[in-house]
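Structure incoming, see below.
Coming up: subunit A.
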Amino acid sequence: MDAFIEGMKMFAPVLLSGMSGIGLLFSSFRSHIRETENGSENAENKESPADTADSLKKLHIFVGIVLTVAVIMALVSVWTKERSVTLFYLADRVPVYFHVDALGRLFITLTSVIWLAAGVYAFQYMKHEGEEKRFFGFFLLLYGVLLSLESAGNLITFYFFYELMTLSSMPLVMHNGSKESIMAGLKYLFYSLCGAYFALFGIYFLYQYCDTLNFTAGGTLNMTLVSGNVQILQIAVFLMIIGFGTKAGMLPFHSWLTAAHPAAPAPASAALSSIIVKSGVLATIRAVYYIVGMEFIRGTWVQTVWMILTLLTVFMGSMLAYREKVFKKRLAYSTISQVSYILFGLSLGSYMAMTGALLHVVFHAFIKCALFLTAGTFIYRTDRIRAEEYSGIGRQMKVTLWGYTFASLALIGIPPFSGFTSKWYLALGALSSETGFFAFLGPVVLLVSALLTAGYLLPVTVKGFLPGKDTDIPVKKEPFDKMTAVVLILCIVTVILGIWPNPLIRFAEQIAASLWCY
Partner candidate 1 sequence: MRAYYMVIAVLLPMLGGALIPLIPFRKRSVIALYMEFVVLATSILTFLLIFHRPENAFVLFRFTGRLSISLRLDGAGSVFATILAFLWPLATLYAFEYMKHEEREKIFFMFYTVTYGVTLGIAMAEDIVTMYFFYEMLTMVTLPLVLHTLTREAVLASRTYLYYSLGGAAFAFIGMIYILVYGTTSNFTPGGVLDPAKIGDKMNLLPLIYAICFCGFSVKAAMCPFSAWLPKAGVAPTPVTALLHAVAVVKAGAFATLRITYFSFGTELLRGTWAQNLLMAVTVFTILFGCSRAVKETHIKRRLAWSTVSNLSYILFGVVLMTPFGLIGALLHMMCHAVMKICSFFCAGAVIYKTERTYVHQLDGFGRKMPKVFIIFTIAALALMGVPGLSGFVSKWYLAKGAVAAGNPLAYAGLGALLVSALLTAIYMLTIVVRAFFPGKEFDYRTVADVADPGWMMILPLVVFVIVICLIGLYPQFLTDAVMNVAAEVFP
Partner candidate 2 sequence: MALIQNVPLVSILLSLFAGPVSSVLDGKWAKRLNLFVITFIGILSAGLLSFVIGTDQEYVYTMGHFPAPWGNEIRVGVLEAAMALFFCIIMFLCVIGGVLEREREIEETKQNLYYIMVNLLLCSLLALIYTNDLFTAYVFVEINTISACGLIMIRQTGRTIEAATRYMIMSLLGSGLLLLGICFLYSLTGHLLMSNIKEQVTLLQASGEYHIPLLTAICLMSVGIAIKSALYPFHTWLPDAYGYSTLSSAAILSSLVSKGYIFLLVKIFYRVIGFDIIRESKVINVLFIFGIAGMIMGSVNAIRANNINRMIAYSSVAQIGYIYMGFGLGTTAGIIASIYHIVSHAATKSLLFVAASGITDASAKSENFFDLTGAGYRNKLAGAAFTVGSLSMVGFPMFSGFISKLLFSQAAMGNKHKILITLIALAISVILNAVYFMKTVIRIYTPEKKEVIIDKGFEEISIWEQPAKSAALICFIALNLLLGLSSEPVIRLIERGLEMFG
């Protein structure tokens, strides 16, 4: 009975958001069916606008309440106590097991905040896209899945929700229903599955060679079993890194990102870019640091190749972002580059770099969420998607553009904004790591990439405020609505985190310390 109550405490937010998401989906599907049935008889028979507005309002209230309650419950449940629950067994010795540790807390909190922000933003933005019920249905469902994913206590459970996450986020990408977005959705799906299967290959091996698949700081490899099979296990781990790296946009499977992000509605791309992509990072941390153990790959070809790949991704992502004209695509490339900062930090395998990586997870989530939401606002208000068309946009959206500027500065890593702190730690971590050549190459690449970041983000600000003559955007006062507010709040959060990062740093150090002082 106690176990049940404990489980309920943990799962109440998951169930709440998941169930209401499914409920919304069901109701949306029902109305679709009814619509097409009526539509086949009388194509013009639509509900009246007043009706629609009314039901929309109800929907927003419902989603708002569910989301708030779920977030509060989730936060309360994770911060009060370290809970663990075993649900059932998927296969022999393979329980579905949940356990929230400090890392999980970090991610759950991050997810909850971002979800709240993106949700509120979507209330307004999604009017632009339509099909809101379906969107919020998947949005809530995805939240539930993410909560479960982040509180997973072993690799199998993690994988279980990892796949579910892919499947329930795909419809968000396809939301638009146009040919390109459907193709983008499929691309996202197949790349993700491909990555997941690479990872699964590794999981199969780890299952054989590990004592347990429960996440344990420092890894659980059974060295007596491993001896003699090091080669194949290294390959398996490498494939796993590549596989989980797919979600995080690491080379060579990065190209889904630039297809999926622009195709998805802005709140969805924000969520994808700040959370879903990070779940790839989480997966890598979990697999490498909590199952395999960094010691197993330190100094081997696996680590070297991993570092090369991440650095290449960092550089290439920035470079491509610099050359990209479509604004959301540019941001997507930027994500590719920035997330590989984190992965680079992980690949170094040093205490400092780990701290930096975790910090960058948080900062990048907020920054990229803000940036994508800004892009959404631009699109929502002007229906323009290319970066050069935004020249003079400051005349219409001053607040949003200022928000964008702060977020950009943070991403570039200019002190005192938040990105600086994380990059500082990453660079320190690289220099202090025993990776020889890479200890120096890393910071250099980071710096070059930061320059490129400035190169692709700041022109929008500059042109936006100082368009010169080439602008056709009319001067207009920007309405201060939900969208503007959310962007603003996110920017303020980035700034605050940049100025007072110490509590966060301490928390990240604590997590990193747990990995080194087990």
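How these were chosen: all candidates are chains of the complex that A comes from, given by their letters.
Following the convention adopted for this analysis, a residue touches a chain if its C-beta (ideal position, glycine included) is under 8 Å from a C-beta of that chain, and two chains touch if they have at least 3 such contacts; residues count from 1.
These numbers were taken from a predicted model, which means no experiment stands behind them.
Although all of 1 or 2 belong to the complex, subunit A touches just one of them, candidate 1. Here subunit A touches candidate 1 in the complex through residues 29, 32-33, 36, 39-40, 43, 88-92, 94, 156, 159-160, 163-164, 167, 171, 174, 176-179, 182, 185-186, 189-190, 193-194, 197-198, 200-201, 204-205, 207-208, 229, 232, going by the rule given at the top.
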